[in-house]
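A single protein chain has been omitted; all remaining protein chains appear in their positions.
To keep things simple, chains are lettered A, B, C, D and E as they appear, and every chain counts its residues starting from 1.
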């Protein structure tokens, strides 16, 4: 939470949020499987004003070799923001924030991907944030799952992700940028709906134990909405359009 | 072109330039083959106020090995400016400009050097700009050719280099620092006079198509002047002085 | 010498220094062998207000392998200051000063350690300056010797270290931070008392030849005091307490 | 690090014990290791603490100095917390720039303290928009036996609780130190992070290095003095069920309260 | 990259076709690939374009913000153009600091736009010597099929043509945004770069990735709206004759005019 005081009304008397949504309503979500020519798998997501492109390569040889694992394939994730993706132009060097998010997303995907049959190889997930608007890590994780599926990587389940949070003393779904800046809590969640497992969970903000539980439940609800859209995107590419990549 | 307006008269009514030269006259050029004790080959050039030292090592083993090529020798070039070589002290870290010029000079030398008989090895060309005065890349390229010859690297031809350009609406030979800053175009050219091949060509500035052609021709003329001095320098070392290195 | 003028009285009429010491009196010294659980050997020193922790690993395999030596073990030393160890918070990146001191301490330890029987391996000495107060390199070197002995590395002798210097036109022992800043000379000395060999010697300041000799002798005297405390520390760990690590 | 045969054996043994409700070092599943705190270990710093959690040891030194405010944050001081794994702390630690693990460590510790609003940055303004006080809590790990998150967090919290705030006044547009006007660094709460590992289906509090190497996933939850949850970070290669998360939340409040008592006592001793 | 057996075979095939005046993808030698431009692909940027040249795809986002002028350049705004090859664009792209190829790419694209004086930096002064407007055109390549020079250049040009310039006024010595006072970013010309590869003795316009891997040398020539040549860069391991250079100059004017029409249309649509 940025801790900036704000005069913005985050929730009006009718339970309507600053961007017109209800408290349990996610922003507009568009997911597309495929799209890139060279990548083995790819996906594009628009999640509110977030625009994120993900490309997947692998399983492929690892260089340098000593970073490979003789027992299993490894997953590598890079989360990267374009200089023009944020309000003030971002310095092109990778920030500590980007390195941490890369790791958190990797560990959110690890429970889903099955790499045991690909020893000595790596699957590389490259996440490119073209435009950021609060909640990039969830949008990125959701798109990464679709891109991994598009690349034909075997998976136990897909990871769907959505943030919940607290603003105006209310637990809300899918925190937007204003709510993240001026609100009371932001909790990104990654979830495998079929396996019922939370694979990404972070929290910045202040929640009492009841709010905490409600916040996790609200986020899971959002993940289930996203999950349907992920499946629809893959469906559209592989079945509606006859399966051409 | 720096785009700085200037009150300097670049060309007077008699066709004389700000440093007293005629439009098709290069600056004072001094080339010396050899000079360094440890390097396998070396050369020193003074081109106007430019002072550049070049040392060549190789063909020699490549470290790390995976950068070598099993089919042919490789050429590596480093163009580097000393902190004291320019007006304001240069930061010692390699600039993007130096990295680009290194690449451009490498690709200007590649058509000349014959490395096919030296697989798995590298020839290293180290260019040190001791004093810069406009046109360093051409002076450096000319000296590098001599240093390569001095090192006994087989070559199809030598690459001679000189810039042409435009100032006061006139195509001129060998743009100096003032003309580069205040002039209208700068076109460095590298040329193999015997093989009649242009191996380096860049342009910053504005030229119409006729001026463009004239500019290239003017530059080639300059290269031919430099070529004679390159041969003279090698001659002096290897024949006049009895061939001792 | 920082060259800062100072109104501080470095030596009063009774030959007493700004911190109450006599001219040939070192600061309070506390040395402890061992202390760290994971390190193969360790030591802790308090030397005046300096607080330094040293951990030793090895002999152990060297990565990358090409840095190892097939004839002998190698010694690697890293001298590192914590951000909170100095007056103004230190930037965490290693400074050129730290790199130089690492090298100087390494070369001060090399005459003492016997690595010939451990080809292809490295002994790593990690020096952590927790609090600095002038004379860290001497304190660090003294502690490193004890940590090496604690790790069971064979040694010809231990290196003891202490600085001498000049302040108020007098040769003094164990220059403190104020005397280093405002004084006339600082001469860190590392010495193997049994082998009578000086293994570290530096000087910043101005000494005439007689002062120079006296300064070295004074420093050696300090090293002998430190040497006794080093042996006492090892004694305490290995004999008084029954030899448990 | 690749799982070795030894690690696999160790994990089997740890799991087997956990099935019987036991841990390798005899602790209860919700029992943290012994915590010892030495305050003012670095007297020249504005505050400091040397913390031992079992055999994991971390030192935090707090430096307080005038700084420029961040843009648009001219009415607030600066608080920054860093963490570094010193190479003497474990044979596998390499020198050089920090890797993702250490970057995550530093950021999680920083967020835990920051999100609790422990340091009252609104009281750290020398002149609005011009000069503020910067509080830098730098942590180094000197011995490793698992669970760095909590050891570093406790080191930072203890050091902050015992920090003295110098006073500066603007003079000729430059912040100038006012001698003898030191006060306690203003704090509002005591954040406590509790890290739990999931090994098989078991949740253990404060995993030691063997448990750390054997865990499937982990979660670090920070609570404040009011029993609120203020920060959380999940990690590791597996996930948690909703029930497990709720249980971890409860554990973090309960165990956190015990740890908070220990940390609070150092503050009272120190001041 | 080392030439592989496959590459050698491909090159033979490409050369054989060229001897018959044909290209692998059926284009005429002086025919660029299909260019599609999506403007305002990044609505939060001040200008943006997503460009597809054949199967090479690049996105440019323009950020416009107050900045300090360069020393001795207090009467001019700042224009900087960067280019980055994203690792998802091709399996061979590595993360990490840019290598010489990418540095050359960025500098050549930057010079093409800069030397044409497309962006009128003299109109980008907020207060002389104190505060100016900085225009940053950052380009990322998301899919690779050869000829990045032109794809990146078109992305930058299209994004600039469609950029809105906010207005700032000095207030208390700080540039302050004036709401609702946006205008089009002032431009003077439309630079177009044309890259040509020499394969054997043949010159082809807009080489795709197979042609790129097979070429002996290349040349990138940028022309402005008046048909002047404003920037040029030769590359590759072979040279050009004078006649070839002159021919490339002519091609760059001719083909550049076609491309300019496409780019100009995006500007008119966008504004």
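For this structure, a couple of remarks:
Simple rule for what comes next: a contact is a pair of C-beta atoms (placed from the backbone, for glycine too) under 8 Å apart; a residue touches a chain by one contact, two chains touch by 3 or more.
Treat the numbers as computed from the prediction; the structure is a model and nothing was measured.
By the touch rule given at the top, the unshown chain touches B, C in the complete complex. The chain not shown here is touched by just one of B:17, B:51 or B:166, and that residue is B:51.
Of the options C:33, C:104, C:147 or C:172, the residue whose C-beta touches the omitted chain is C:104. Where chain C meets the missing chain, the touching residues are 1, 3-4, 69-71, 96-97, 99-100, 102-104, 107, 110-111, 187, 192, 195-209, 212-213, 216-217, 220. For chain B, the residues in touch with the chain missing from this view are 36-39, 42, 49, 51, 53-55, 57, 60, 78, 80, 82-85, 87-89, 92, 124, 126, 128, 130-131, 133.
Keep in mind that, in the parts below, only the chains that are shown with their structure count from here on.
The minimal number of chain-to-chain contact steps leading from chain B to chain C is 4. Between chain D and chain E, the superposing rotation on Cα atoms measures out at 120°, rounded to the nearest 5. Each chain gets a centre from the mean of its Cα atoms; for chain A and chain B, those two points are 52 Å apart. Taking each chain's centre as the average of its CA atoms, chain B and chain D sit 58 Å apart.
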